[in-house]
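With one protein chain held back, the other chains of the complex are shown just where they sit.
Residue numbering begins at 1 within each chain, and the chains themselves are lettered A and B in the order written.
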Amino acid sequence: MSFFFQQLLNALQVGTMYALVSIGYTMVYGVLTMINFAHGDIFMVSSYFAFFFSIFFLRMTSHFPSFLVFPTIVLVTVILTSFLAIIIERLAYKPLGSASKFSAIITALSVGILLENLVLALIGPEPHQIPPLIPDVVYNLQGVAFSSFQVLILAVSFLCMYILDFIVYRTKVGMAMRAISFDKTVVPLMGVPVDRIIEVTFALGAAIAAVGGIIFGSVYSLDPYMGIRIGWWAFIAAVLGGIGNVRGAMIGGLILGGVEIFVVAYTTSAYRDFVAFAILLLLLVFRPTGILGKSQIKKV
Amino acid sequence: MKYRYLLLRVLISLYLIVFACVVPSGGTPTATGTVIKIGLNAELTGSIPKVGKSCKQGAELAVKEVNDAGGLEVAGQKCKIQLFVEDNEDKADVSASVTQKLIAQRGVLAIVGPNASRNAIPASEIAESAKVPLIGPWPTNPKFTIDSKTGQPKKYAFRLMYLDSNQGIENAKFVKEEFNASKVAVLYDIGSEYNKGMADVFKKAFEELGGSVVAFEAYSSGDKDFASQLTKIKAANPDVIFFPNYYNEVSLQLQQAHKLGIKAIFMTTDASFSSEFLILGGKDVEGACLYSTFIADVASASPIAKKFIESYRAAYGEDPDDVAALTYDSFGVLFQAIQMVGKIDSQAVRDALATPHSYEGATGKTTFVGTGDPLKSIYWIQVKDGQFRAYIPKNYHP
Partner (left out) sequence: MTTKNIIQLSELDGKLKNKQWALAFALVILFTLTFLIPHYGLLNEYIQLTIIYIGINIIMALSQNMINGYMGDFSLGHASFMLIGAYVSSILTVWVFPNNWNPILTSIILFPVSVTAGGLAAALLSLIIAFPSFKTRGGYLALVTLAFNMICVSVVQNIEAIGGGRGFMGMEKLTTMPWVFIWVLIAVWVVRNFVYSNFGRGVVSIREDETAANLVSVNTKQVKVLTFVISSFLAGTGGALFAHVLLFITPKTFQLQKNVDFLVMVYLGGMGSIGGSILGAVTYTVILELLREALSILGTMPIFAGIPSLEVWRWVVAPLLLILLMIYRHEGIMGFREFGFIVPYRDRFGACFWLKKGRAN
């Protein structure tokens, strides 16, 4: 039984990571009908921000109480990453105007490649790891091992998802975002500053991904190409949950993490990709617009 | 309406101009007596950029040392070495393309690299048909030096490493004898031919020695989360866990294994031999066993290795890993062959490399026995106090 719970914990950890990053994909698709393939690389850059800032900050911890370390790093990384996302949006996506969304995809892919190789060229290929930001203790509860950091991660992730859910579904800004994804032409007529809301969307998506970046960089390692895999997987999670739907993205991420972990746990790990993606394909056959996606009613 | 196809016309004329300019360069082979051209095919971008960077640094150090001494002494004349570095992006087709470029356009005498077997094999095909010697510092896949159509060894492909088919058997023997292990688990990358090959050979050899492989778990290249596979391994309760993977993955794997509370002896391969392994893994890699052709533990290094380590540190500010050392030695082997034959000619150099001889370098003694696969000594290593320390086996005999 402890095997099952251990795997469940693993699945939660991996799933929340996918969920955090996939939110960004889904939000941008919602307002711009564009798949921001550079999102995975924004996630990667946020990890590097967190890394450099932690190194810098930890040298000065004598001036700060230790429990402030983690929140400060989160705050700074989130702000920096949001700025980066807004800059990218202004420089690369906005000039495209109402161009076909396919050229937007190429731009997004190019921005991603640019970020990866810029980091590679400027910082180098050596992988790094964010030093422990809180004292790390490993607990063992009836055969299930978990660490204090894992608990923190899960708590922070769920908190972020809750905050985001609140913003998107209970504030005016969120309402504007959802309105834009519903019908883009009418919304400016209602006095909503569409450009501003789009920037806020990018910033929010990037901020959430930044939280994911800090977590990822602490638990795993960072290198210039780490965003590629996470990016594709988060995209899959977003589509699985119904692209454009924020709650769907969260659910999609958790499901994807669960499928990955449990397929390995109970079948051969060699066939993981095959089985996991076959399951996903089946899910899509039964719900072609994703789990929480709405079937699109096309007006003739 | 005249401007309608302007962009198109500009582009077409650009192609024509460029092709015209690019065509005539190169073509004429090698040295005009004073400059020896050597090509380097490395993975500078792609999934293993650190390997490419180390390779490039090892190469540049080797070339710089020779050039600073005035050049390589060939048949009484001092010749400078010119190094051409190309990035194969860790892609097989690009690797073939840049090998072709180095040969056809730069007119190099010989090529060193690539490092990953998947890139080295296509490159060796090209070198073989162009009759240019290619020395791979790192590839361990037997297909690199064997012509798959005829089953005979290739004439122009040489390596500096042992074959993973041999090394896997040695690893199994080491684990069985040294640690008296009866149950072993393996975690390997199914997408990468080095990892999978080593894992398969190890499993077969270990089972033939009478042990049992209680868990044989796979992951895909690029994965960073191994919790699921490690949980399964933990449940199987092995004595030793074998991780034939690259250092950036093994350091994470050991960290996660510790977090899960796994108690076993951890064994990895020379692919983990890098200072990055120690930095990334921290205290979690303490006690891990591995091996390499090269030991950066200065205390037990030979004078040549010591000198190499010190020059590398002075030039690049970091300790060399085995890729750097092997690349450095590849150049040494090449220089020795050129001097042996006294001519700057690809065919002659190839013949020199193929005659049985040995070379003493930073990675110990490399003995060529007439084919592309040399005999090489290895050192067993254990991580102690955050450093790589030579490990003297108590029960194991090669």
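The rule is short, and it goes like this: a residue touches a chain if its C-beta (ideal position, glycine included) is under 8 Å from a C-beta of that chain, and two chains touch if they have at least 3 such contacts.
Quick caveat: nothing in here was measured; it's all calculated off a predicted structure.
Among B:Q77, B:S148 or B:S212, only B:S148 touches the chain left out of the display. Touch with the chain omitted from the figure is made, among B:S97, B:S182, B:S311 or B:Q382, by B:S97. For the chain left out of this panel, the touching residue among A:I55, A:I87 or A:I106 is A:I106. Of the options A:L114, A:I134 or A:L154, the residue whose C-beta touches the omitted chain is A:L114. For the chain missing from the display, the contacting residue among B:T145, B:S192 or B:S274 is B:S192, taking the whole complex into account. For chain A, the residues touching the chain absent from view are 29, 35, 92, 95-96, 99-100, 102-107, 109-114, 116-118, 120-121, 124, 228, 232, 235-236, 239-240, 243, 270-274, 277-278, 280-281, 284-285, 288-290, 298, 300.
Those residues of chain B that touch the chain absent from the view are 7-8, 11, 15, 18-19, 22-23, 26-27, 44-45, 49, 53, 84-87, 89, 91-93, 96-98, 100-101, 103-105, 118, 121-122, 125, 129-130, 141, 143, 148-149, 189-193, 195-197, 220-221.
The criterion applied here is as follows: only the chains that are shown with their structure count from here on.
Interface of chain A with chain B (complex): residues 3, 6-7, 10-11, 13-14, 117, 120, 124-129, 138, 140, 145, 147, 216, 220-221, 223-226, 228-229, 260-262, 264-265, 268-270, 272-273.
Residue ranges of chain B in contact with chain A, taken from their complex: 45, 47-50, 52-53, 190, 217-220, 222-225, 227-229, 231-232, 235, 248, 251-252, 258-261, 276, 280.
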